[in-house]
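Just dropping this structure here.
Just one protein chain is left out here, and the rest sit where they should.
And then subunit A:
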Amino acid sequence: MDTVQKSKQYRPKRYSQKASEVKSGYLFISPFFLLFGVFGVFPLVFTLYLSFHRWDILGETEFVGFSNFSSILFNDPLFWKAVGNTFSIWALSTIPQLIAALLIAFFLNQAFLKYKSFFRLAIFMPNVTSVVAVALVFSAIFGTQYGLANYILSLFGIESISWSGSYIGTHIAISVMVMWRWVGYNAIIYLAGLQGIPKDLYEAATIDGANKLQQLLYITVPLLRPIIIFTVVQSTIGGMQLFAEPLLFGEGSRSQGLTMTLYLYQEAFNRFSFGYAAAIAWVLFLIIIIFSLFNLFLTRKIGSS
């Protein structure tokens, strides 16, 4: 009797405490969800809505069904050119970049190297530079008539390249800009990964007579696998969203520097076709997902074989 009454008395109190904990719990996580709702979910849903409409932002929206999507897929060579450019620039910048970053990290991790922190800092510096400044300097370097790059080529007797006027020239110029900014970032990540590899493995390998290259290929790379996957995925996402560099360098007369996101931006803010731009955004979303999965599959395969 007594115990029952006690528990009856306690129950509501415990209940309310729990409820208030629940409440404050939600309150604590609410800032994220509010911000995410306003800046994440709403634009996502609204973009989907817009992609089925024609809208110049000031006027009324007009429902057009799937016509935006069918135009993109079947009647827009410029879009597919942008996709091609993006992948080409991505490949030209990411593959050499990651290899270079790995070699730099391997070098920075060597015991014989002095002033380690200085080199680490120096290699990371380009990453904190403003893209606009980088693009301005590189545009001057890759000038066709008065550029530094063509001057250096001329010293070797190579004919000057029209950097802003040809496909390969524009792709290389933009890739070099991307590489310069991101190679240090990736090197630092690899360096962190390298430091997690036990030193005795290298010592044992040295004793067994393995040279530095063999150590790199048979110890470092396999053990760095998860980190390599991480950087590949990062670079893929970054490469697919390449925007500021081509915008500032110039897309060229045949749109050879036009990337997917730049095309989306121009559609929305130069031509004010917001519906079409929204549809492009969704197609891009799909392309990036497919490509990331493919990438993941590939890096897994390489790592495990």
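Here is the rule we use: contacts are C-beta pairs under 8 Å (C-beta built on N, C-alpha and C of every residue); 3 or more make two chains touch, one makes a residue touch a chain; residues count from 1.
One rule holds for everything that comes next: contacts and distances are computed from a predicted model.
J.: Looking at what's absent rather than what's present, what does UniProt name the missing chain, "Fe-S oxidoreductase", "Cellobiose transport system substrate-binding protein", "Formate dehydrogenase subunit alpha" or "Cytochrome bc1 complex cytochrome c subunit"?
T.: Cross-referencing UniProt, the chain left out corresponds to "Cellobiose transport system substrate-binding protein".
J.: Of the listed residues A:Leu78, A:Ala122 or A:Ile237, which contacts the missing chain in the full complex?
T.: Touches the omitted chain: A:Leu78.
J.: Among A:Gln110, A:Gln195 or A:Ser253, which one touches the chain that has been omitted from the display?
T.: The one listed residue touching the chain not shown is A:Ser253.
J.: Please identify which residue in A:Ser117, A:Ser130, A:Asn211 or A:Asn270 touches the non-displayed chain.
T.: A:Asn270
J.: If the missing chain were put back, which residues of subunit A would it touch?
T.: 24, 27-28, 54, 56-59, 68, 71, 75-76, 78, 136, 139-140, 143-147, 162, 165-166, 250, 252-255, 269-273, 276
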